[in-house]
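Excluded from the complex is one protein chain; the other protein chains are retained at their positions.
For reference, chains read A, B and C in written order, and residue numbers begin at 1 within each chain.
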């Protein structure tokens, strides 16, 4: 389960996977649930900069395209929202443990250090999942300016490799108090960037922010292409 | 600031208010911010039953009528949500301290024992504010069945006085996994009940639930009438 | 095919229908397509008052409930309209000929004197079909005041019989320049009235107006009940 900006190193498990399944060639790499993409890269950037996070409470406002063309009847999306998406909360709470895990020798070890609670809502938006995130740090809490600097400076292997589909800035912070908004921000960097805003103190945990990503680009087709570009450059894929 | 099911006793401060302002007659009673109504009665019911709450993280999905007829341009509400409502988060975090406060002698003492963090979002819904609530108890945690029993049994002075605008059941719990929904549930008991659903464990705090109330009925006109009915029955209002 | 305010006399064909099908008891009475209800009663009222109409061009803006719960995916109704509803235009053009027909002896004769052209569109509205109608009279054209008087005065057998589901005024005219609107007008007289507005001259035909009716009340369940009430009072239905 791959988000190239976060766990590109996990592709090293591919030979292990092939061996375990008795495959000579071929392997399985998947992209995570699309709503996770709206907030996990900003969270990972902070962890990678030395600020581990211990708890997050997330409420998502997810686009209808996430359920497919026939997924959500318009009777549910005119003058309405639905505060439930089957299976989505569990995935949002468990997939980050895999994505943030690490390889020890030939074993994969999940990272369960962040406890996550997710409320997943369906809203009348075509594309773009929004996430309202409250987070608490395990130890020292960075200043607001530090958080913004870390996000601004964040790049990873796809940027360094200049993969064609990689966003130039994986995390774009918007200063306006009412952004990100799905229709206005989902297409940032061809829909491949995560757009973040509203970083502010939290009276319960340490910080709150709003994250947004394009669920059918970054969260699906575009994310799949970026995965393939990474695997190709790492030598796991060879042209026919 | 009055929610009759919660702090009807606060009207006892009226003589104090009149004295402090040198008024012979007349007084000021207000209704709280409409989004608070979606979750504070269920929370109060638990506290009143002996389960004090210490922390809550809330994400609201609020209807456009809350901002008035010209409040939200349609350009912001077609294929979009806005993750910001000016002043709303602070009100959501501070008003409960007043509503849950108590009178000691002739003094009013706010109850700041619940730390609250609110994310307020505007969504394309005409009426009905939805709240996704995660809550942690200060001490002992009730079982899920106990919570449901407390909510089901909850009534208060407006019900006992049989005030005409009082909902028969102030808290209605719906068992369906995808409820409450604004268009389908906002009119419960003429729009005066709070409709609650999705009570479930939380991996970060103790429980999560979704609350909903009709912001222009319970949260505004109807709530104002209920306040007036209470004040009349308590003898603070006399017919002209 | 019955709209009780228009063709209540057609129930006289029931014995004929039973005979033709060899039925001793039982018969089939249907309600017309729901969008026809938005404009046919006002048109009939004019014809009944001596102003036959020869041509109508109609564009409908129809609610999603008309297609059933799963009928219209939300992907088609967020930031979109669909200028097509399968089979609807033909029904809108042909059903009025049956509803406006007459009984001659034991024969039913359709009235094809109005040529009708319909454009049917699906719009993101839960309930309430709106119709923009342009109409030309076969002969003399009534004045605008006459049209309004005819509509205001119109009642029919269901009103005279005081059928419980019959709207007191089958045609309600609103003077505001921007009405009728589906969310604001569909529930007029419990959803059983047709709400009309914007009567104005037409540069191509004689007059234009906008009609609206509640498609799942007047156009379905409520219309069916009114049919049953009429049949019961006419002696075609007997309690079990």
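Operating definition for what follows: contacts are C-beta pairs under 8 Å (C-beta built on N, C-alpha and C of every residue); 3 or more make two chains touch, one makes a residue touch a chain.
Because the structure is predicted, anything quoted here is derived from the model rather than measured.
Q: In the full complex, which of B:14, B:49 or B:77 touches the chain missing from this view?
A: Missing-chain contact among the listed residues: B:77.
Q: Can you say which of B:125, B:150, B:171 or B:212 touches the chain missing from this structure?
A: That would be B:125, which touches the missing chain.
Q: Please identify which residue in C:13, C:100 or C:126 touches the non-displayed chain.
A: C:126
Q: Among C:4, C:42 or C:182, exactly one should touch the missing chain; which is it?
A: Per the contact definition at the top, the residue touching the missing chain is C:182.
Q: Given the full complex, what residues of subunit B touch the hidden partner chain?
A: 64-65, 69-79, 124-126, 183
Q: Given the full complex, what residues of subunit A touch the hidden partner chain?
A: Counting only subunit A, the missing chain is touched by 78-79, 126, 183.
Q: What is the set of subunit C residues that contact the non-displayed chain in the whole complex?
A: Within subunit C, the residues touching the omitted chain are 55-57, 59, 61, 76, 78-84, 93, 115-117, 119, 121, 123-126, 130, 132, 134, 177-184, 197-198, 202-205, 208, 210.
As a convention for this text, only the chains that are shown with their structure count from here on.
Q: Farthest from subunit A in C-alpha centre terms, which chain would that be?
A: C
Q: Top contact pair of chains, counted by C-beta pairs?
A: That would be the chain pair A-B.
Q: Hey, how far is the Cα centre of subunit A from the one of subunit B, in Å?
A: That gives a centre separation of 34 Å.
Q: At least two other chains touched by the same residue of subunit B: list those residues.
A: Touching at least two other chains: 78-79, 126, 183.
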